[in-house]
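Input: one structure, supplied below.
One protein chain omitted, others in place.
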Amino acid sequence: MSTTTTRTGAAAGATADYLDQRTGIGTAVKTFARKIFPDHWSFLLGEIALFSLVVLIISGVFLTMFFVPSMAETHYEGPWAAMNGVEMSEAFASTLRLSFEVRGGLLMRQIHHWAALLFMAAIVTHMMRVFFTGAFRKPREINWVVGFVLLILGLAAGFSGYSLPDDVLSGNGLRITDGVVRSIPIIGSYLSYFIFGGEFPGQDLIPRLFTVHVLLVPGLILALVGLHLLLVVLHKHTQYPGSGRTDTNVVGYPLFPTYTAKAGGFFFLVFAVIALMAATMTINPVWNYGPYDPSPVSAGAQPDWYMLFLEGALRLMPGAGTEWVIGGYTLSLNVLIPAVVVPGILFTVLAVWPFVEAAATGDKREHHVLDRPRNAPFRTAMGVAILTAFTVLVLAGSNDIIGAQFSMSINDIIEVFRVLFFVLPVLAFWITKRICLGLQRKDRELVLHGHETGRIVRFAHGEYIEVHRPLDEHERWLLVQHEARRPLEIEPAEDSRGVRRKGYGRDRLLQRLSRLFYEDRVEPVTPAELAAAHSHGEHDTIAAPERNESTRLVGTATGGSGSQEGSATGAVGGGQHLVEPETGNPETDARNR
Amino acid sequence: MSMQHNPVPGNTEAVEVHRDGGHYPDRFENPGLEEHRPRLGDVDPAANKRAERQIVALFLVSLLGTIVFIAAYFVVPLGDTPESMQRSNFFLGLGLFLSLFGIGAAAVHWAKALMNDHERAEERHPQRSSDENRAGAIQALKDGAEDSGIGRRGVLKGAFASALAIFPLTIALPLIGEVGEDWDVSKFKHTWWKKGTKLALDPSGEPIKAADVTIGSVFHVIPEDLHEAEHPLDEKAKAVVLLIRMDPRDLRSEQGEGWSYDGIVAFSKICTHVGCPVALYEQQTHHLLCPCHQSTFDVADGAKVVFGPANRPLPQLPIEVDDEGYIVAQSDFHEPVGPSYWERLK
């Protein structure tokens, strides 16, 4: 037994020596092996995307062994009775063959498609996490943009792959694409010829899509994923606020072995979930749809979920009066607005958000501790508003399914959604912002007055009072660690000599933007406020130990200079609470760990 | 412009709590890492051993899964019925799932239960390079530029830039020239229909007699001679037509005088919105619904749009009946079929 170990050890040592002499890998291992990664479930969302990409590549390579990317006509002969003798393209026939005649082929196809849906879903949830926690702030703006481009590439990969089997469902999707492309002013028709190699559907599309799907887009995705991860390593991972976490450190577990095991294990679990779905749930049964033919279409003609919002936008747009003829040229606003303008706005907002927020905040510092979403009410509310609009579009894109399943009229659903598309995001914004501010006030309240204990004490003079238990310092730190971001203050329009300052207009604009972000806010409790709150209750205190007195000194109880509604309300009302003696000693607890 | 900067949290450590009253720090102090709480396995050797056994069991699950997969591959035939295909897919997938799940769950459980779980802190450094390095970088670039002499040689610079700028044309020109076939976008305006082309059933290609089309019927129609086209699918994509017969009294309007025959009307099946086949004909309301975006057309009223995102009526195909009683086209469509595009009316 021991000899085997020694022999293995010696072999490993020799290999390491061989490699290091030629690559100097020792330095890299020394640097990275014990690199610290913070631990949180939401940090694994991006890993789901990464791992489903790996699964996509593995299953995709398998599929290319059997798939024939050709639009040449053939007649199917095989075990699937409903397709026997039917004329179809080589692409469709080979999809049937790899599904029904290759053992494990159908499993791989379903793994590939489920992984694709999961890939996009994970990208979106990961992006939501990054957005709501402010992880895109300096120095990570560039990485946000990289991630954003990956989202777009993911859409391109999904759409090009979805169309490859050359079935009726995806073929109608391509036809819609053709219609949308044609609506683009001036170059539309030519762009359509560019894509299809002539008129729709032509003979070139499947081979072209195949190259896009297996070479161009995955190549770009892999390159950008590499960059994305490189930047993560370079920046070191963000961390949630908490005791001991600062912008100048990163707290967590080492890459080797803890993260190697957790992330490595997670890869297998992601793959396992996909495999389980592929084993039990049919996805994209192209044998039901049949080979592409421009005439048929089936009810429930929808794209995969990540394109549904476009479908929904197209359905919501009223057609009457939205096609304009200007000087003999046709401008199809009924197509352009939902299919080009709406996604254009959505994607632009996503891409530029970090830069807009940085401008509004006027902050040039690096941020590595994440925001709790409630502490950035405007951002959180905007995020929820965007998601709400997106969801309305997705539901509008599914309205016939909703209508058929729940016995509703598709016309009514559309009419209602036309209104909701504008109303719900505003409502969602307002409600979310109120909830965020409310949660912040609750945090203040908790810091100032502690937990309610349910213990009621009666004083000699008859007054009843509930005893409150103060927060321990770790609990408190979480609630007070954030900074109150305030609107920008700018220099006046004219300098001391009354000369109009250059650049004032721009500053003014920035200030307006900044007010939009930070006008309404609740500031975290300051030590002075806490002391004031405690001192109000001092006469109620039951035998507070001497050493805690320092925290109950009377202070000037005003909040920050520009404090608004919340900070004012939060500071009052400390009088009627009993404070239980703190158990720890704040001075010794503070540091020395 | 003066921006108001908020205090840097890292600096709060410098501020001390003043006990003499009156002055407090602006912010609370970061209390530092919480104390490590030992896990059950850290203090109880039995729990530790139990966790190890669980991990071993999970790896065994994975081994079992791989065996299930291999067995399923050889033992469960793919067959040629949906049941046998489903069985094969299920057992292969189940094996794969167990095989992967065992490894994944074991590794994670190992990391969580047995590996050191003491949190560690690592310092971060600002991304910005040091001033010294920045100066060095600038100097390196300056030196390089100096060596190349590009600053002094203006013509050279121009020649270099123009050569680089236009060489991609060598790749782009043939690509753009060839990728769109002949670039003749006027083909959008014509379909396979000509005067006298018989309307035939899709997909069989049987010509249709007017007498066969009873009231309330809908026929999915292609030109009888479609198969003669060089690329039948391309032509079919433009030429598909829906043939409907209704009570002539219900027909309120049509797009051209005499384009219908005794309540039989023919409309392009290609939606004027983005080109889906509009095919859901509701016999009682005479409404045609597009399943893709739900544009609704009133066939009894010249296929005008009554709901949805389409703007224009579906183009009507003028039809008549020939001597043998077959329905034939009077001509091609009088306007381009399908979605709108920039030069549609030119």
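Note that the chains are named A and B in the order they appear, and that numbering of residues resets to 1 at the start of each chain.
We take it that contacts are C-beta pairs under 8 Å (C-beta built on N, C-alpha and C of every residue); 3 or more make two chains touch, one makes a residue touch a chain.
In this text, contacts and distances are computed from a predicted model.
Engineer: Which of "ABC transporter permease", "Cytochrome bc1 complex cytochrome c subunit", "Tryptophan synthase alpha chain" or "Acyl-CoA dehydrogenase family protein" is the UniProt protein name of the chain not shown?
Structural biologist: "Cytochrome bc1 complex cytochrome c subunit"
Engineer: Have a look at B:Thr81, B:Ser148, B:Ser186 or B:Ser253 and name the one touching the chain we're not showing.
Structural biologist: That would be B:Thr81, which touches the missing chain.
Engineer: With the full complex in mind, choose from A:Leu56, A:Met83, A:Val130 or A:Val180 the residue touching the hidden chain.
Structural biologist: A:Met83
Engineer: Which residue among B:Pro291, B:Pro313 or B:Pro339 touches the omitted chain?
Structural biologist: Of the listed residues, the one touching the omitted chain is B:Pro291.
Engineer: Tell me, which residues in subunit B touch the chain that this view leaves out?
Structural biologist: 37, 39-41, 81-83, 85-86, 89-90, 93, 108, 112-113, 117, 201-203, 208-209, 212-220, 244, 277, 279-285, 287, 289, 291, 294, 296, 307
Engineer: When the complex is taken as a whole, what residues of subunit A touch the one chain not shown?
Structural biologist: Looking at subunit A, the ones touching the missing chain are residues 39-45, 48, 81-86, 99-100, 106, 110, 114, 117-118, 121-122, 125, 168-169, 262, 265-266, 269-270, 273-274, 277-285, 287-290, 293, 295-305, 308, 397-401, 403-412.
Just so we're on the same page, only the chains that are shown with their structure count from here on.
Engineer: Quick check: in the complex, which residue numbers of subunit B touch subunit A?
Structural biologist: 1-10, 17, 19, 21-22, 24-35, 73, 78-81, 85, 88-90, 92-94, 96-97, 100-101, 103-112, 115-117, 119-124, 126-127, 176, 179-183, 185, 187-188, 202-203, 220, 222, 231, 233-234, 236-238, 240, 269-271, 273-277, 279-280, 291-296, 305, 307-312, 338-346
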